[in-house]
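Of the protein chains in this complex, one is absent; all others appear in place.
Let's look at chain A:
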Amino acid sequence: MPALIRNNTIVSDEWCFDASDSDGIGRRRAYSLSEWKEDGRPAHAGVQMEPGDDCRELAEALPRLELIAVHFPAFTDGRGFSMARELRDLGYRGELRARGHILPDQMHFLHRCGFDAFQPDDSSRLGASLERLQGFSEHYQAAVDQPLPLFRRRG
């Protein structure tokens, strides 16, 4: 059973992301953005976004979507970081999952941008990833985890 990090724990996945996933039986399948649109934009669904997808397409459905996964085909492709912040700025409160080629060393930034679930392709790295979730104790910038920049809190 595939696993992921959610709420600071390693849990097994109730979603599957690939039609050919043979052990996806019994798990809910997440849509791609185009599948979701073709299927009439169902509420209470899960959608996986790819880099370059426009997350404003989800805007109206955000209060009801249960999962938005943002796919990182390569860990060097930073578009997913901006997408997460935009989704949170648009008011999405549900599970926001980073999936794909993500490094333990990126966990901290992903978390700050609004991700609350993390699923590296290489599941042997889940432990290392969890350990590095809180990489730094303070940050200069405002972000999703800390909406005030340090200069408004410094003292």
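Methods note: contacts are C-beta pairs under 8 Å (C-beta built on N, C-alpha and C of every residue); 3 or more make two chains touch, one makes a residue touch a chain; residues count from 1.
Here is the rule we use: contacts and distances are computed from a predicted model.
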Exercise for review: Given the choices "Twin-arginine translocation pathway signal protein", "Sulfite reductase (NADPH) hemoprotein beta-component", "Acetolactate synthase" or "Purine hydroxylase delta subunit apoprotein", state the protein name listed in UniProt for the chain not shown.
Suggested key: "Sulfite reductase (NADPH) hemoprotein beta-component"
Revision key, fill the gap. By the document's definition of touch, the residue of A:M49, A:L67, A:C113 or A:L126 touching the omitted chain is A:C113
Study note, to complete from the structure: The missing chain sits against chain A at residues 51, 75-79, 81-83, 85, 89, 103, 105-106, 108-110, 112-113, 128, 135-143, 147-152, 154
